[in-house]
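The other protein chains are all here in position, but one chain of the complex has been omitted.
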Amino acid sequence: MKDEDLRDLNLPGYEIPPELAGQLAITTLDRVYNFGRRSSIWPMMFGLACCAIEMICAQAGRYDMARFGMEVMRPSPRQSDVMIVAGTVTKKMMPAIVRLYNQMAEPKYVVAMGACASGGGPFKEGYNVVAGIDKYLPVDVYIPGCPPTPQALVAGMIKLQEKIDKQSIKHVRWYDGKKEDSVAVAIPYLGPDLIDPRRIPEIKAKSMELAQPPAPAAEA
Amino acid sequence: MATPATETLDLAVKFPGAVRADTRPGFSGWVVAPEKLLEFAAFVRDELGYDYLVNLCGVDNLPEGQMEVVYNVYKTTGGPGLIFKTQAARVDPIEIPSLVSIWPGAELQEREAWDMYGIRFSDHPDLRRILMWEGFAGFPLRKDWKEAFHDEEIKPYKSRWPDGKHTYAEKRSAYGDNINFEPGFDPEKWVPTDPEEALYAALKKYKSEEKDGIKTDHIIVNMGPQHPSTHGVFRAVVILDGETVLSLKPVMGYLHRNHEKIGERNTFLHNMPYTDRLDYFNSMTNNWGYSMAVEKLMGIQVAERAEYIRVIMSELSRIQNHMILIGMLLNDLGAYFTPALYAFEERELILDIFEAVSGSRMMCNYFRFGGVVRDIDETSLRKIKDLVFDRLPRKIEEFDRLLTENEIIVSRLKGQAILTSEDAIAYSMSGPMLRAAGVPYDIRRADPYGVYDRFDFDVAVRHNCDMMDRYLIRLDEMHQSVRILEQAVRQLPEGPISSQKPSYQIKVPAGEAYGRVEGPKGELGFYVVSNGKANPWRYHVRTPSFVNLTALEKMCVGTKIADFVAILGSIDIVLGELDR
Partner (left out) sequence: MNGKGILKGMGVTLQRFVDTYLDDIRWWGKRYYTPEGIAHRSSTNTKGIFTIQYPEEKLPVPEEFRYKPFLLYEEGEKGEKNIRCTSCGICAKACPTQCIWIVRGTDPATGRPVPQPAGFWIDADICMSCGFCAEFCPFDAIKMDHNYEVASYTRNLMDIDELMKPVSYYAGIRPLNYAREEEARKAKEAAKAAKAAPAAG
């Protein structure tokens, strides 16, 4: 076997060649590691709007997310693994959300539940609404629906488990020692409108451009 | 609403030159000059008996160059209400006297009008922005204010058809996102003002005391916006002496979704599914309030069968809302989740019915002007009957047995957070909160709508004015709802489900209408102004959660911080309609 093939062996989901089926079992550290993580995803007790009620329903008797090890809703970001952004994200709330995300410990995941969190939803045109949480935070799973039914939410969480299964302990960002990957997201602040610190030069350039009187049409 | 002739005489003569009847076609009530507003309001309250200020909202009459404030007042003894307005020229600063001294319930609503329209209420005790943050540029509900993702003035947008190439709104806006700044704005030179500064300044100042050589200090605690027991993204700033609450300010707007601004771009029908998202527990009653306001404007009747279906759906909605409230209140008291889980079981069964008839569990979008969208199918009707005649009475009884006599609950709730009848009326409380304070005011009786006058039921009322009563009144109301449901299901007539032809274009004549329903959380009112076009000129929602919070400070001062959570739970707020 070539070196590259051997490396593949370490990746989760490595297919056993048919001629060897039944003769060997491959398990890797990744599988054990991912099994542990996927079976105890603790969501943050963090509801924003309508979707939060469906999230509670999914936690309640009928859909019971405890079956997936997700029953421990933690109000503290320090103790939670996944942030289910359940509802409309408003500008006024945005600094708090980014701060909560920054406070979560790695590995951390973000699920955008419902149309509002995914892309603004029916309130997208509103002046106080952020058009999708992915403008600020990296989103792992998008669940469309307005609101997604509890079953749709559970389906989305299974999707998240699948994503976790595909991660390898060798490549995950929280062990690779590079500091810049785990740098906190810059917290936006409330000025005349919501200001994203990462975009300050861009905003300045644009507003200066708008302030210029329109250039007189060049004489022929 | 019709104004009796005697009062016409009285008011115009009583205030010569300052009060005139509103004669615009479709409008009613009185227009009061701002200078005489306080005097007029005191007269209306003391002499005419309209002691209950229900709704207050601003209206931007851009073509006339006027800013208007509308007041809806009612008598707590029942009957139709009185509407009066005051107008000021639309030139900043717009000054209108504050009515907080007459009706303390105006406090938050006036702050909202200031936030949205920039109407300055002189002598208001704490005039700060409420839904947006301090420092936000502009007054968003003014008709000449445009948001960053502004597409066209009204819906339907012409860019969607016939040449509707999909584009993201981000591509259209100047900054590539839902943000907007003054030309020439320099974020680097901009000095950050602390948006919280005004808030802390508004809190009462307490000096630290020295007693027996020990110096005690007061602490400020911020609860929320991310807090497990504030029922969403609500925030309260509390000043504590030890554990005792000295002063409290609610901070809201963390879920302000611009319902009214979007609603004024929408056509009349477009707003229906948006109302679902106000109080997302009770989309059925929200639908009813809105369709009632528009039906009033259009002057149409509702089909007989639809009236009964509306009653059935609203009362089912009320039952599930109260169940969840009790479950969540117990959560707040520390009974971790058992009552809430029991409540969710019943709620799921009721939601199954909503899902079968309307297509969605929570966002029902079920009502149409003149009726409902779909008939109840046989299976659902059988399920409703099973629930009404068998399961729900049993389960309400079970809740009673589970909780009412529990000593811990009794000692936590009894005698706590008293709100007297006088205060409740003055603070414009509504719904179970008002009735638990000993005021038997239920819109289903006091100002009947739909077919509620055909049913035999009691207005639940309790007289101890404490938290225990607020819990018990919910149980009482569930019993009454079951009574109404039994009658409604038995009497459900055959016939069409709508008096109108289904159409997405609706003609609404010019005028104003205020539709109010007894929502499970209190009075839900929709103030709609039409100028004869396809879109409402003004669309205001008077929500019970928002107005009921006016008395939060009054109830909390002097209690322990742990009880604050329970008090908030007993008010039954939902953020979707609190912030809109």
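The letters A and B name the chains in turn, as written, and every chain counts its residues from 1.
By our rule, contacts are C-beta pairs under 8 Å (C-beta built on N, C-alpha and C of every residue); 3 or more make two chains touch, one makes a residue touch a chain.
Small disclaimer: the values here were computed from a predicted structure and weren't measured.
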| item | value |
| --- | --- |
| Among B:E405, B:D456 or B:E494, the residue in touch with the chain that has been omitted | B:E405 |
| Candidates B:T230, B:N365 or B:S428 - the one touching the absent chain | B:N365 |
| Touching residue (missing chain; options B:P125, B:G334, B:G415 or B:P502) | B:P502 |
| Contacting the left-out chain in the complete assembly, out of B:Y52, B:F234, B:Y254 or B:Y274 | B:Y274 |
| Which residue of B:H231, B:R318, B:K383 or B:R470 touches the chain not shown here | B:K383 |
| Footprint left on chain B by the chain that the document does not show | 151, 155-157, 160-166, 266, 269-274, 277, 338, 342, 345, 348-349, 352, 355-360, 363, 365, 373-374, 383, 386-387, 390-391, 398, 401-410, 502-504 |
| Residue numbers in chain A that touch the chain omitted from display | 61-64, 67, 115, 118-122, 124, 132, 134, 140-146, 148-149, 151-152, 154-156, 158-159, 163 |
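Here is the rule we go by: only the chains that are shown with their structure count from here on.
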| item | value |
| --- | --- |
| Chain centre separation in whole Å, for chain B relative to chain A (CA means) | 33 |
| Chain A - residues contacting chain B, complex | 45-50, 52-54, 56-57, 60-62, 75, 87-88, 90-93, 96, 100, 120, 122-131, 135, 146-147, 149, 189-196, 199-200, 202-204, 206-208, 210-211 |
| Partner chain A, residues of chain B touching it in the complex | 131-133, 135-137, 140, 147-151, 169-170, 174-175, 177-188, 190, 192, 195, 225-228, 232-233, 253-259, 261-262, 265, 273-274, 277, 280-281, 340-341, 344-345, 347-348, 361-363, 575-576 |
